[in-house]
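Yeah, one chain of the complex is gone here, protein chain that is, but the others are all in their spots.
On to chain A.
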Amino acid sequence: MSYHLFIINPFDTPLYSLTFLSTRPVSGPTSTLASQLPSWSASAFGGTVAALSGATSVKGSGPLGPGQGKEDRHVVMMIANASLDVVEDVQRTNGSMYLKAIDRFNEWTVSAFITPGNMKFILLHEPKNDEGIRLFFMEVWENYVKLQLSPFHNYRTPIRSPVFDARIKASAKRYL
């Protein structure tokens, strides 16, 4: 199962992205989710996505190969960016920072986290893992707060810190 994390600044520019392949065994929820979705996905966007790339092929069980992950990259980014609309609608009224399962696109579920400074963390995931994702987001937030305290960081510049990257990967391994 793969997870995709994007950190998007208030001007909708992605600053950081991470693809994480979880080795954790997946239990029931995934299959029920996948079986719920096709009726919806086949109607409106299913065909488009299939045409764009093999995103729907991810539905099959077993972890995603690294090569395949690369091919799906632009579709994943598109889904993440598309979910920003929903996030922005909700963030005006809903004060929660963690917005779980805010959007769905075929087999992908989108969860988001909005920091007080309006930086958005978008996570695409397949299995349901609310608590793990919450803890993961909290650690990403903590690391982000530390990162942005640096006087040399600017909220428009991409995040290239290797330590930040290593930290996020370690959190992902722990919770996802």
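In this text, contacts are C-beta pairs under 8 Å (C-beta built on N, C-alpha and C of every residue); 3 or more make two chains touch, one makes a residue touch a chain; residues count from 1.
In this section, contacts and distances are computed from a predicted model.
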| item | value |
| --- | --- |
| Complex member absent from the view - protein name from UniProt, among "Translin", "Trafficking protein particle complex subunit", "RAB guanine nucleotide exchange factor (GEF) 1" or "RSH4A-like protein" | "Trafficking protein particle complex subunit" |
| Contact residue for the chain not shown (choose from A:Phe20, A:Phe136 or A:Phe164) | A:Phe164 |
| On chain A, residues whose C-beta touches the chain left out of the figure | 91-98, 114-118, 134, 138, 141-151, 155, 163-164, 167 |
